[in-house]
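Only one protein chain is missing; all other protein chains are in place.
Let's look at chain A:
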Amino acid sequence: MTTTEMRRTAPRRRRIPVFCAGIAGLLLCIVLSLAFGARSVPVATVIEALLGAAQSRDALVIIDMRLPRTLVGIAVGAALGLAGAIVQGVTRNPLASPTTLGINAGAGLAVVTAIFALGLDRPVQFVWFAFAGGAAAAAFTMALGRRAGDLDPVRLVLGGTVLQLVLVSWTSAVLVFSERTLDEARFWLAGSIAQRDLAALAPVAPAMVIGLLIGAAIAPALDTLALGDEAAKSLGAPVARIRLAGACAVVLLAGSAVAVSGPIAFIGLAAPHLVRPLVGNSHRLLLPSCLIAGPLLLLAADILGRLVARPSEVEVGIVTAFLGAPLLALLARTREVR
């Protein structure tokens, strides 16, 4: 508790430089994301292309393929980062993440089922199924995690784990059953922002915006919640209603992210942990910071995925899982987990 209070006040002087550094880092990632690929393009050409000055083939690649991909990456990363911060605030569990709620597994099963049953074959068509599947799984996990009208963090994590095992098993059943489905779905299931255009982002953009607005609205309430249920209640905070609103925001944000990109794990877990030591625990700062940290992490992982397997690439979801798994283990190890 004392360290929490210290953290909340100490870095005030550092805040502006930290924000500036974060934005600079994000800009750098954006530029690199535009410049790197199977064919690397000089930064000068990138800028010319963005300003509409260049007409070369490189400029076309940048404007038609890498720019949409980067924009999708920014949106998805921001949604995941924000969702992670909110879910950790709502459950008061630093190890919770949208994945814990089963959103990724639910979306995976829904998409695979849709491909199998309806014969879909383009990521743009998966959007609504992924969203609905993720939302349904999250709702179910939260129903499991409820106790005495409130969400119990331990039950939430355990229930989510079991639900994931089952959903993944059902997903693989469909994939074993239909080779065509496996062939269509395996790239989506890995989690990727390659070949995504703004048409995939458009349908869920409103959901993202609503999630963002809810997040902004409940940020002060999440600070009150951090004091503990008893204290929050005695201050007159409608604890259960705050949790419900937070949960809705998480479903909207993470659900739309997975709808666009497929399941990308660990961004939602890592972004809040990255910024907490820098800006403190107040959600009024934590949430906006995650809007920078999320895209930063996602684009960095995406660029890394393009670098390690050139001229091919490794899907960003696989990169984040490889990098995030040790991080989760480390957090589970160092945090006093009860």
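Operating definition for what follows: a residue touches a chain if its C-beta (ideal position, glycine included) is under 8 Å from a C-beta of that chain, and two chains touch if they have at least 3 such contacts; residues count from 1.
Just so it is clear, contacts and distances are computed from a predicted model.
**Student:** Pick from "Iron complex transport system permease protein", "2Fe-2S ferredoxin", "NasD2" or "Lactate utilization protein B/C" the UniProt protein name of the chain that isn't shown here.
**Tutor:** The record names the chain that does not appear here as "Iron complex transport system permease protein".
**Student:** Give the residue, chosen from A:Ala59, A:Ala114, A:Ala130 or A:Leu144, that touches the chain omitted from the document.
**Tutor:** A:Leu144
**Student:** Which of these touches the unseen chain: A:Val90, A:Val111, A:Ala135 or A:Leu175?
**Tutor:** Considering the complete complex, A:Leu175 is the one touching the chain left out.
**Student:** If the hidden chain were put back, which residues of chain A would touch it?
**Tutor:** So the residues of chain A touching the unseen chain are 95, 144, 152, 154-155, 157-159, 161-163, 165-166, 169-170, 172-173, 175-177, 179, 182-183, 186-187, 189-190, 265-266, 314-315, 317-318, 321-322, 324-330, 332-333, 337-338.
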